[in-house]
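Got a structure for you, questions after.
Only one protein chain is missing from this complex, and each of the others stays in its spot.
Take a look at chain A:
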């Protein structure tokens, strides 16, 4: 399995202050061969979209534990559109209740990867999305 040559932004939107999960994913993606950029905590959707565009990433991973994932996803999508970057894919991870999965996919995210999923499964899902 390889993500060689892929550029991935791991972002923490919203107000929760825990990024262990985000960092675990970032390191796993690097070990799979990707160039990984991490935003740090508590970034606005506007900021995340700007970084995604400046860095020309293939996909943005939003790590969210705060419960406001619906709003943050919609906002980030809107900001990406404003940058003419609607083609940059978005996946979400963190604490996402199963009942919201459908709505998130409908909103346009390419995958929902919760902390219960084995890491290998997450990586191969991301690789499938990017191939």
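To be clear about the criterion, contacts are C-beta pairs under 8 Å (C-beta built on N, C-alpha and C of every residue); 3 or more make two chains touch, one makes a residue touch a chain; residues count from 1.
The definition used in the following text is that contacts and distances are computed from a predicted model.
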**Prompt:** When you check the chain that is not on display against UniProt, which of "Methylmalonyl Co-A mutase-associated GTPase MeaB", "Succinate dehydrogenase", "Sugar ABC transporter permease" or "Putative membrane protein" does it turn out to be?
**Reply:** "Methylmalonyl Co-A mutase-associated GTPase MeaB"
**Request:** Over the whole complex, note the residues of chain A touching the chain we left out.
**Result:** 2-5, 7, 26-27, 29-40, 47, 50-51, 53-56, 82-85
